[in-house]
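Got a structure for you, questions after.
Now for chain A:
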Amino acid sequence: MTNQIIPSVKRRQIIELAESGKRMDGRSLTDLRKVEIKTNVVEKAEGSATVKFGDTYVIAGVKFEIGEPFPDTPNEGVMSVSAEFVPLASPGFETGPPDENAIELARVVDRGLRESKLLDTSKLCLIPGKKVWIAWVDIFILDHCGNLIDASSLASLCALLTSKLPKAEVVGDEVKILDEYAPVPLRAVPINITLAKIGDKLFVDPSLDEEEVMDCRLSVAFALDDQKQEKICAMQKGGVGTLSFEELLRAVEIAKVKSQELRKLLPSGEK
Partner candidate 1 sequence: MDKKLITEDGRRLDGRRFDELRPIKFQIGVLKNADGSAYVEWGRTKILVGVFGPRESHPKHLAMPDRCLIRARYHMAPFSVEERKSPAPSRREIELSKVIREALEPAIFVELFPRTTIDIFAEVLQADGSTRCAAISTAALALADAGIPMRDLVSSVAVAKVDGNLVLDVMDIEDKLGDSDMPLAMMPSKNLITLIQMDGLLTNEEFAKSVELAKKGCMEVYAKQKEALDSHFRIASKEEV
Partner candidate 2 sequence: MFKIPINFGTRQLVVPGFLLAEGKYEAGPNVYNEGDKFYSTVIGLAELRNNVVTVIPLRGCYIPSVGDVVIGKVVDVITTAWMLDIRSPWLGVLFAKEHLSKPLNVMKEDARDYLDVGEMIIAKIISFDRTKNPALTTKEQGLGKIQRGTVIEVDPTRVPRIIGKKGSMISMLKKDSGCQIYVGQNGRIWISGKNREDEALVAGAIKKIEAEAHTTGLTDRIHEYLIKNRM
């Protein structure tokens, strides 16, 4: 577990540099890394996207399948988000079932998508109580260079935004999938912003170096509600450090501004 030992020299370096508002990769404390989005990168998926935040590289794919609804929501389709930390992405990742980090990541991404009510699951029902569309969102981390939450959220979002839902014909208890597609019923779009706290400074879009020495991180997702008002829709603190009340509120304000910036980069036609 030597990778859990905090490199104190690096931490001091990062903190002292931040005193003058700078970071090791040349960014200011509130700069995002260069964000690149590519959509429809996997033809066999109904939706897919790769996202880069600097060198962090993530792919998300969406597959639609017919399945059973949950008993408490018989008229609604299902969305399921999973994340895999595949071993090629980091010397620290190992093969095996998702660990707590992969599960936390998937659940934080899921919460943003779910709470913003991005996917209109009421339109994914085929036969109430029996057959609905299940949207499987699978995230693969390809290169871990920090801030997996924002990159994975954005990749999942872009994969869903550009996905196509197969058309289906319902005859009695049978569902026939047609060779035609319709756009996926989508509503408000969540944008996630993560900040790392190191010493008394907040770092937007933390790099791997920064994550290694951080006290904790805070991820905040914003979405527009029905009245087009911008709202916080999900939040997660991670890591064993603490936040003061002032830092928490400051981080949320910064995240709001940065989410507006990231929102502008979405594939055309989306807000």
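Basically, contacts are C-beta pairs under 8 Å (C-beta built on N, C-alpha and C of every residue); 3 or more make two chains touch, one makes a residue touch a chain; residues count from 1.
Per the selection procedure, all candidates are chains of the complex that A comes from, given by their letters.
Computed from a prediction, not measured in an experiment: that's the story for all the values here.
Of the numbered options 1 or 2, all belong to the same complex as chain A, but only candidate 1 touches it. Looking at the complex, you find that chain A touches candidate 1 at residues 1, 4-5, 100-101, 103-104, 106-107, 111, 114-116, 216, 218, 223, 225, 229-245, 248-249, 252-253, 256.
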